[in-house]
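Just one protein chain is left out here, and the rest sit where they should.
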Amino acid sequence: MNMPKQPDSLILRVTGHFLLPLLIMFSLFLLLRGHNEPGGGFIGGLVASAAIALHLFFTDVQSARRLIWLDPRDLLGWGLSIAIASGVIAMFSGLPFLSALWTELTVPMFGMLKIGTPLMFDIGVYLVVIGTVLNILLSLAEAEEA
Amino acid sequence: MNSAVALQTTLPILIPLISGALSLVLWRSRQLQRGISVLGTGALMIASVWLLLSVYADGIQVMYAGNWPAPFGIVLVADLLSSIMVMLTGITGLATAVYSLATISKKHEHYGYYPLMHLLLAGVNGAFLTGDIFNLYVWFEVMLVASFALLILGGERAQMEGAIKYVTLNLVSSAIFLSAIGLLYGLTGTLNMADLAVKLADHQDNPMVQVIAMLFLMAFGIKAGAFPLFFWLPASYHTPRVAVSSLFAGLLTKVGVYALFRVFTLIFPLGDSLTRDLLLGMAGATMLVGVLGAAAQFEFRRILSFHIISQIGYMLMGLALYTPLAIIGGVFYIIHHIIVKSNLFLISGLIYRLQGSYDLKQLGGVWRSHPMIGVLFLIPALSLAGLPPLSGFFGKFIVIKAGVEAQQWWLVGVALLVGLLTLYSMTKIWAEVFWKELPEGAAAPAQQRGGTSLMVITIVALSTMTVLIGVAAEPVYKLAEHTASQLLDSQAYIQSVLGVN
Partner (left out) sequence: MSTLLATAVGVLYATAIYLILRRSIVKLVIGLVLLSNAANLLIFTSSGLTRYAPPLIPEGSDTVLNGIVADPLAQALILTAIVIGFGVLAFAVVLIHRAYEVVKADDMDQMKDTDT
């Protein structure tokens, strides 16, 4: 390809650097908000991968890889493991696979917090989505740059 | 609910998922992935035998995922047909995993061969066990995505071309399946298969039911590779690695056949409907076109691919005749076919290892150099053609006897003729590969790699199974008989899923 490696758009670069942390925070917000309100692991993961895709537009693959510092395949593997584990936990207490278990803890400053296996499942999905999208995106971008 | 029941119906899906996740986490270590792949499929096989034994002893096992009662949540239902299919998946999975140790290159392993293989097995088992029609769609897609990726692993030109056709037709099939689910849900307001069977009994006169049944027939017909919807199969099955071909040949089309058996016994019982006549015609045409396609081919794996199609015809014939004996024959045929067909693909890989080609014209002289391989080939090949006392004979015999009893003479004629033509293509392979002298200027074998003994062990194991099914056909027949009576008596299924009523 004859395209320049770094499209020289000042606007894209400046807004991109500015938007990246915001988008990641928004994705975490969506992830934690899920279950009872619109949000969840899938949409959160998509937003996070969109953020990194944006980063990819104004830098190169190496820099994007450095940004996530984990290999996408690790994200995929760990995400899948966490999601499966969230379903298996219920089986240890004699309930069927994927039964939801909830526990409540009191955290200082926040008050009561309800934590359960559905959240764990969502975190797993979040990682799987980021891993999958980035795996595809980075390999396409690498093929383009090579 | 009994937690042992929950465990044993979940394990066939859970084990490949866990081994897939583990081999993804450990993607840096080739050795660990290989170990996990054999251990995981081995554990899967043990779990599937456990499931089959307890379903045989205690009847249909139901697991309510997430502890939601049916018909609101997703249920996993293990009846005899499901657990037989799961066990065959376990056998094929283990055989492929062992065979892969010797044949899959480092490059393929690096691109995620093992995680994809486990994901495929999880998808296949999920499709066999689920009792929810939308969940069936989801497992189909899991299986398809894994198979897409396995198909293009390696990235050769033929693989790309094959994959485009495979992907297109399978996605079209999925879209039809999804549309059928949408219409069915609009009509009945439920997705649980047992509940659907109950609700649809009130809609007998609604022409929409016929439309939906046709959509299911189309969707699963594409997946099963039935006439006239099979064109994706011979265009793609010979392109990936042999271990992948073997896994696909053994399992993927059979998921489509399983879905047809399930849907047209439980949800739309065939009876004397238009669907049945259509299915009968499809069965005959599938047998004939498949075997004629095979007769025209001179590439080892393409001959075998066309034979998959023709064999699917026999299974459809078992379903379409819709008598107890015919269903027994269909189930028997599936059991026999999965083992034999995977084995034949594995043998083609072994011969490729020895002589470096799949083209019959480039091969020759194997009988002189390796007579044992000749014997190993003859067992599944003659079984495929239906010679006694091998497993294929009984499968064909039961289906054809059911055809005679149902007085479907032309279908019986086609089935007998196709048996003969199958024998013809097997003798063609035999004459070209084993008897003929190795031609001048034949392809040189690929550079030698270790592990040929692992390949031979797998093939010996599967061939032994073929002989055993033939020699001890009685217990297998009994099992198929129980399965058929369970399939034809949908009340038992509905009761186990929905409780009383």
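In order of appearance the chains are A and B, and numbering begins at 1 in each one.
Criterion: contacts are C-beta pairs under 8 Å (C-beta built on N, C-alpha and C of every residue); 3 or more make two chains touch, one makes a residue touch a chain.
Here the structure is a predicted model, which means the values were calculated and not measured.
S.K.: For the full complex, can you list every visible chain touched by the one that's not shown?
M.R.: The omitted chain makes contact with A, B across the full complex.
S.K.: Of the residues listed, B:Ala175, B:Leu274 or B:Ala472, which one is in contact with the missing chain?
M.R.: B:Ala175
S.K.: In the complete assembly, which of B:Leu32, B:Ile46 or B:Val138 touches the absent chain?
M.R.: B:Val138
S.K.: Which one, B:Pro69, B:Gly186 or B:Pro445, makes contact with the chain that was left out?
M.R.: The one listed residue touching the chain not shown is B:Gly186.
S.K.: Just the residue numbers, please: which parts of chain B touch the chain that's not shown?
M.R.: Chain B touches the chain not shown through residues 134, 137-138, 141, 144-145, 148-149, 152, 155-158, 160-165, 167-168, 171-172, 174-175, 178-179, 181-183, 185-187, 189, 191, 235-236, 238-239.
S.K.: If the missing chain were put back, which residues of chain A would it touch?
M.R.: Touch set of chain A with respect to the missing chain: 42, 132-133, 136, 139-140, 143.
Here is the rule we use: only the chains that are shown with their structure count from here on.
S.K.: Which whole number of Å gives the spacing of the CA centres of chain A and chain B?
M.R.: 36
S.K.: Any idea which chain B residues touch chain A in the complex?
M.R.: By the definition above, chain B touches chain A via 1, 3, 6-7, 10, 14, 17-18, 20-27, 63-67, 112, 115.
S.K.: Within their complex, state which residues of chain A touch chain B.
M.R.: My answer: residues 73-74, 76-78, 80-81, 84, 88, 90-91, 94-100.
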